[in-house]
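To start, the structure under review is shown below, and the notes come after it.
All protein chains but one are shown at their positions in the complex.
Presenting subunit A:
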Amino acid sequence: MKETILLLAVALFFVAIALSVYRIVKGPSMPDRAIALDTIAVNLISSIAIVSVLLSTKAFLDAILILGILSFIGTISFSKYIERGVLIERKRND
């Protein structure tokens, strides 16, 4: 019973990821795509948590934290590139 519910939750997360992939392919503007990538990362984090409950192991908790950090940095760099057009400024000019 418990495993059925957890598998159903993973399947629903896959549906959410598929909808976000549709937004990445179709999205009219670049910020839509950046936010869809961030949503995919959040859904992947939740899926990893449910899989680690399914396998009854604690080994994936570090992977969850690392994926959160990497998606944070990735979203920041995407939004900075969209807004400024440059990722790493050599020297701030103000």
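Following the convention adopted for this analysis, a contact is a pair of C-beta atoms (placed from the backbone, for glycine too) under 8 Å apart; a residue touches a chain by one contact, two chains touch by 3 or more; residues count from 1.
Operating definition for what follows: contacts and distances are computed from a predicted model.
**Q** Looking at UniProt, which of "NAD(P)H-quinone oxidoreductase subunit D4", "Light-independent protochlorophyllide reductase subunit B", "Glutamate synthase" or "Na(+)/H(+) antiporter subunit B" names the chain that isn't shown?
**A** When "NAD(P)H-quinone oxidoreductase subunit D4", "Light-independent protochlorophyllide reductase subunit B", "Glutamate synthase" or "Na(+)/H(+) antiporter subunit B" are compared with UniProt, the left-out chain turns out to be "Na(+)/H(+) antiporter subunit B".
**Q** Looking at A:11, A:30 or A:73, which residue reaches the missing chain?
**A** Looking across A:11, A:30 or A:73, the contact with the absent chain belongs to A:73.
**Q** Go through subunit A and note every residue touching the omitted chain.
**A** Output for subunit A: 59, 62-63, 65-66, 69-70, 72-73, 76-77, 80, 84, 87-92, 94.
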